[in-house]
Structure formats: structure tokens, C-alpha cells
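Heads up, one of the protein chains got dropped from this complex, but the rest are sitting where they should.
Naming follows writing order (A and B), and every chain is counted from residue 1.
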Amino acid sequence: MANNHYAAPAPVGGGLVNIVTLSCGVLIALMAAILMVRFLFGLGAVTALNDGYPWGIWIAVDVVIGSAFACGGFSVAMLVYIFNKGEYHPLVRPALLASLFGYTLAGAGVMFDLGRWWNVWNMFWPWSINPNSVMFEVAVCITLYIVVMWIEFSPVVFEKLGKDDARRKVSKLMFFIIALGTVLPMMHQSSLGTLLVVLGGQVHPLWQTPALPLLYLLSAIFMGYAVVLFESCLTSTAYRRKLETHMLTPMAKIMLGVLAVFIVVRLGDVLMRGTLGRAVEPSVQALMFWLEMACFIAPLILIGAESNRRNPARLFLAGVLLMLGGSLMRLSGFLIGYETGGDFSYFPTLAEVLVTAGMFAVEVLGYIIITRRFPVLPREELQAVK
Amino acid sequence: MGTRRDFLRGVLAGGAAATAGVVSAPTFARETRSRPPEALGLLYDSTLCVGCKACVAACKMANNNPAEFSTVDHLWDTPLDTSGYTFNIIKMYRNGTMDAKDQEVNGFAFMKTSCMHCADPSCVSACPVSAMTKDPETGVVGYNPDKCIGCRYCVAACPFGIPKYQYDSPTGRIGKCELCRHRHKDGHYSACAEVCPTGATLFGKTSVLLAEAKRRLAMKPGEMNRFPRGHLRHAQEKALQGKPDGKGVMMRAGWRDEPDQSYETRAGTYLPHVYGEKEYGGTQVLKLSGVNFEKLGMPNLGPDAAAAMSETIQHNLYGNLIMPFAVLGAMTWVARRNVKPEDESSGQGGKDRGQ
Partner (left out) sequence: MGNLNEIFDTGRETLRDVERRLDMPRREFLQFCATVAATLGLPAGAEAAVAKAIEAARRPSVIWLHFQECTGCSESLLRAEHPTLEKLILDVISLDYHETLMAAAGHQAEAARKAAMKANKGKYVLVVEGAIPTKANGIYCKIGGQTAIDMLKECAADAAAVIAIGSCASWGGMPSTISPLSDSSPTGSAGVAEILGKPVMTIPGCPPNPYNFLAAVVHFLTFGKLPELDKLGRPKFAYSRLIHENCERRAHFDAGRFAMEFGDSGHRQGYCLYKLGCKGPETYANCSTLGFGDAGENNWPVGCGHPCIGCSEKGVGFQKPIHQVAKMLNVTPPLQYPRIVEAQGKAASFASAAAVAAVAGAAAGAAIMLTRNLGLSHAAEEAERTKAAKPEDKAGA
């Protein structure tokens, strides 16, 4: 399968109204209603946020986890363009699309959560910025990356609109855009980890370490591949297309390599800082740690062998487990392992959950519409009827 | 055709450049900062506090904050903790039968909770838009709502849980003690210290307050001693108000004159620890107590501020953007070779970008 002759992308076609898109529509409408209340009456009107948990699932899930899920584009692009693995090229566009949605929504999610959103321009105002702030770095990188990704994705739109001129102009600069699109996520995905460092002792020692940027970067990369596994299997099943096992199997090997490095760093860090003791005490945090570790180690067993990697079920499951493991690590760092002192409690309200669900619904709906109408997925020669 | 070589090149250029910076020994280490020499602060002496809560009421008035209720009748301002509308509160430690004050077992004690004005504040380091700032002269950690974007990173970052957000408002602000800096121009100092009837809360330069705290720790428990109230100043500083101090430095002018309010009372039984002297690189608000500080809700913190570690990492990775540009350069170089412009591709959707 080492040949680089692959099918060109083409719209999938088909109807846009079905049970999935309708459910997404309902969820999006609910989200819009809740957000209206939030912007009219404040965060307290819809969220369970309090001063012990100033960040809820809108940050921990929608932004931190959401943007990690959106690392597929970056991971695959790096594979294809930086490590010159052209055989994965058909994965680039769909992965990029998912990333585009993930990041754009993460950006929007931040806006929902910002208490004084009308001041957000200060983030880019030279007289206001604070280069010491990790948040500043994350915000600027994510914003730039969203722009970069739209440029990266623009050939798809130009292709659809038949504007070959514009497409050609963009493609001349594409190498730089792609380089940017690799560096920026590396910067902010690591910084999402660094975000926790200034919280100091308030974050449980199992998730508070100077190695946070490295851990978050490595996990973002393998989560990116995991998302591609997940998304490719899901799309193939949903659109009744042929599974892309020939690409997924070798990619999974690369993913496992990154995962192995990650596990060594993660465990090595816990051992070196002597915090393993905190992992064996009877606490929710210790349980979360082992749950997370299980999610990281299981894929090694599940698809460690080459033959197993050809089984799409195993690939899919491994992808899901790694997404879950990375999510748990982020959720534990930002919420479960965060303890500001005092007897604070937080559990997301129904409204918060619905907004998060609405965000994912936007992503799913957008992905469906674009893949059906724009040339994203590779043309399927042997496509089944419908 | 060179795929393997290109792959290796990619690994070398990209991976090495990226990981080197992360893993290698820090080339830049940001030390924990210490207090500015003229830092202003408070000294809170739990053994002198009588729990009258005059400071809570005065703080509300000075900052124009509304009352908060924790009782059903809504008659008195009864906040349970500092909040976006309560910047200062007296909390009570209780144990068992509560027989005696400042006693850990079967006793009770008071603790004032308000901003510690850290020498190296996490909130200032965290704030992405410089809405939290530390005054270079007085060291007061101030807040500017006109810049604040409401991200609440400061709320999450503060180890004392001090900046609080107003969740009930669509235009919520962060609320925290700013040492009444808005009153300084009228010669008024912190309202809590101004009204404190027993001098449990004193206002002054942290260096002076630290000396006073050390003086108290040296007292014999139960011995009659003089305790100042209100604004603690060196006699020399007071005499020189508004004049150069001989070395050409103008002494801070404009504090209102007030009569000497010191009084005699018996010294309390102190733990030999000035809280805030060393914690997190030192804070400008210092505390004395007879009961273990952790039991009074003051976290056990080391001498290094989290901001120092955070900024060390941040600047090692992104200092002057050297690392990002180096990696970007490497990436661009590699991508240039691997990404073929789509000119040669035929139209009609079919594009052969591979080699």
C-alpha cells in the first residue's frame, strides 16, 4: 500500500435532512436559547460555576478537551508534510475539517465563558497584553491557528466555487501555512498544560508537574491520531464507505510510538517527583489516575500486534480509549484534581451540559454538511449505491 | 524516492527542535520576586481580634459593595466567604466547647480573609490582559475592570482564593481587596485598619509591620504591652512626611495625621510564625495567630511562587519567540520540500500532489 496514488477528494453528496442532522438542529437550538439567557443574565444564571471552580465544563471540556480532539488536522498534516508520509494524504482534508470545527468552536466556547467578552480585544492590544501569562500565549496561538486552518482549508472552498486562480495563489504559500499550522498547535497544546502550572498546589500532584507542557503536547498528538481513527471509522460506517484500514493501520503504529513515549514520560515524572504514593491512597483522584492510565495502556495491548492493527474494531476501540484517556487527564487536571481549599463543590448544570452537547452538535452537523457538499473525503470509486 | 530520507530529515529538524527546548535544562530561570522596599500592607493579629466585624462593614462601605445574605431574614450583611462583593471577611475557627479564645482544642479563633498582596502574585502572572497589576512602588495588587475579559484565570490561580467573580451579573467583575488604594489620594489608608478597634489590623509599610510582628513574637504571653492601632509608621517617617529623607528620597506624603491610638493590653500567646514573611516569596499582608494557620484556612505554602515556575517554563519556550521561530523555520524548510504547489495539477478536482 505504499503507493501514493490516491483518489482525489469529492463531495459525498446525498440528502442533508435525516435523524442525525435533525437531532443536531434541536441541540443547537437549545444551546442558542441557553446562551441567550447566559448573555442576558450572567454566567450564574445557567452554570454551576463558583469561586472554587471558576472554570467548568465549558473550559475543561469544550476548550481544553475539544481542542485536543481537534488535533487530528495537525497530527496528520505533520505526518504528511513534515515527515513526508504522502500515503496518508487522503486523511488530511477530513482531519483538517474536524480540526477546523473543533478549534473554531473552542474559540466560540471561550467567548461564551468569558465574563467580560466585550473587552476581549485587549488580548491583542499591545498596551494590554501580558507575555508572562500562559493564557495570553494560548489565546493568541489558538486565534492565529484558527485563521491558519481556514487558509489551509480554503482550497476546498475555492475548488467548490471554481475559483482556481485564488486556489493557485494560496497553494503557492501553502508550505508556510502548513509549517505554521504545525508550530502553532504545538505551542498552544503544550501551553494548555502549562496553564495549570501557575495554579500551584491547588492542582493535585498527580497532575501538577513542570512536565505538563510536554505531556499535553504528546497527548495532543496521539489524541489527534486517535481522533482520525475514530472519525475515519465513523464516517466510513455512516456513509457506508470502504474502511480506510490501509492507511489507519500504519498510522496507528506511529500513534502507539507517540503513546509509548508519553507513557514513559508520564510515569517517569510521577515516579521522579515521588508522588506515586498519592496514586495509591483511597481517593477519587487516585481512582481517576488509574482509570486514565488504563485508557493509555489498554491500546498497547489492544493493537500492539501488527495483525490486530488490521482489525478496524480494535483500531476504533483503541482510538476511543486514547481520546478518553487524554480527556480524563485534562478533566482531572482542570476539574477533578483541582482543589482551591474550602468546601467547594461543582457539578455541571443541565444547561451547561446542553451547551456542551450543542457545541458537539454544531461540529457533527457542520462536518456532515461540508463532507456532503464540499470535496473533502476521497472519491469513492467502489462506492455502494447511495 | 527519498521518502525515508525526507522522513528522517523531518524527524531531525522538527522533532529535535521542538523537544530540545522542552526537555533541555532551563536556560532562563525566573526567580521568585520579593516585596518592593516601599511595599504597603497590613498586619493582622488574630489574638487581638475581637470579632467585631467593623472591618467587614467598613470594607463594604469603602468599596461601595452591596450586602450579601446567608440567613433567611436578610436583615444583616452576612457573607459566608469573600466574594465578588465582599473583599474582606472575619471567619471563625471553632473547636469543641469553644471555651477560650486562641486555643486550638476546645477553643475558638478569628481569621481575617482578604488579599495577601503577594510579592510575586499568581493572579498578575496569570492575567492575559494586564487587568491585574502590581504597583511597582507600593506593591498593591490592583484590578482594572476596563481591561478585564472575565476569564477568571486569576480566580483559579490564587492560592489564597482571593480574586472572586460576580457570577450573578451579565457584566460581572472580579472583586478583590486593593488595599483601598482609591482612598490613598485623600490620605486615607485601608478602611479595615482605620476602623479596627483593637489594632488587630494595622496598616503600614510591610517592613515596619514585619518588625512590629517580630516585636510581638518576642513578648511574654500575658505581659502588659503597648499595641498600636490604625496606621503604623516610624516616628521618623511621620516627621519627614512630604520631605526628602536626607538621601534625596521624598517620604510618601499625604497620609492624614491622626492621634496616637496605641493602648496597653496583655500580649497574646503566639505561634512563632509570621505568616506571609516567607510564604510564596513573601506577602505584603502579614498574620499572627495563636492557632495553627492551616486550621485558620491559610494554606501551607513554600517559599517559591507558582508564578516563578510558570513564567520560567513560559519564557524558556517562548522567550523572545526564539524557539517558535526556530521550529517554524525548520518546519517551513521541510514543508517547502514536501508540499508541491498545485499548479501542475490538472483542474477538475483531480490533483496529484504526491511525487
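Definition applied: a contact is a pair of C-beta atoms (placed from the backbone, for glycine too) under 8 Å apart; a residue touches a chain by one contact, two chains touch by 3 or more.
Just so we're clear, the structure is a prediction, and the values are computed from it rather than from any experiment.
The hidden chain makes contact, of the residues B:Ile89, B:Ile149, B:Cys177 or B:Ala213, with B:Ile89. Although one chain is not shown, part of subunit B still touches it, namely residues 50-55, 57-58, 70-71, 78-81, 89-94, 98, 101, 108, 110-111, 195, 197-198, 229, 258-259, 261, 263-265, 295-297.
Residues of subunit A that touch the chain left out of view are 48, 50-53, 233-234, 237, 243, 310-314, 316-317, 320, 341-350, 352-354, 357.
Note that only the chains that are shown with their structure count from here on.
Here the CA centre of subunit A is 33 Å from the CA centre of subunit B. Listing the residues of subunit B that touch subunit A in their complex gives 3, 6-7, 10-11, 14, 18-19, 22-23, 81, 83-84, 122, 125-131, 145-153, 155-157, 159, 161, 164-173, 297, 299, 301, 305-307, 309-311, 313-315, 317-318, 324, 327-328, 331-332, 334-339, 341-343, 347, 349-355. Residues 4-6, 8-10, 39-45, 47, 49-52, 54-55, 78, 80-86, 89, 110, 113-117, 119-120, 122-123, 125, 128-137, 139, 155, 159, 164, 167-168, 171-172, 174-176, 178-180, 182-183, 186-187, 190-191, 194-195, 197-202, 210, 212-214, 217, 338, 340-342, 375, 379 of subunit A are the ones touching subunit B in the complex.
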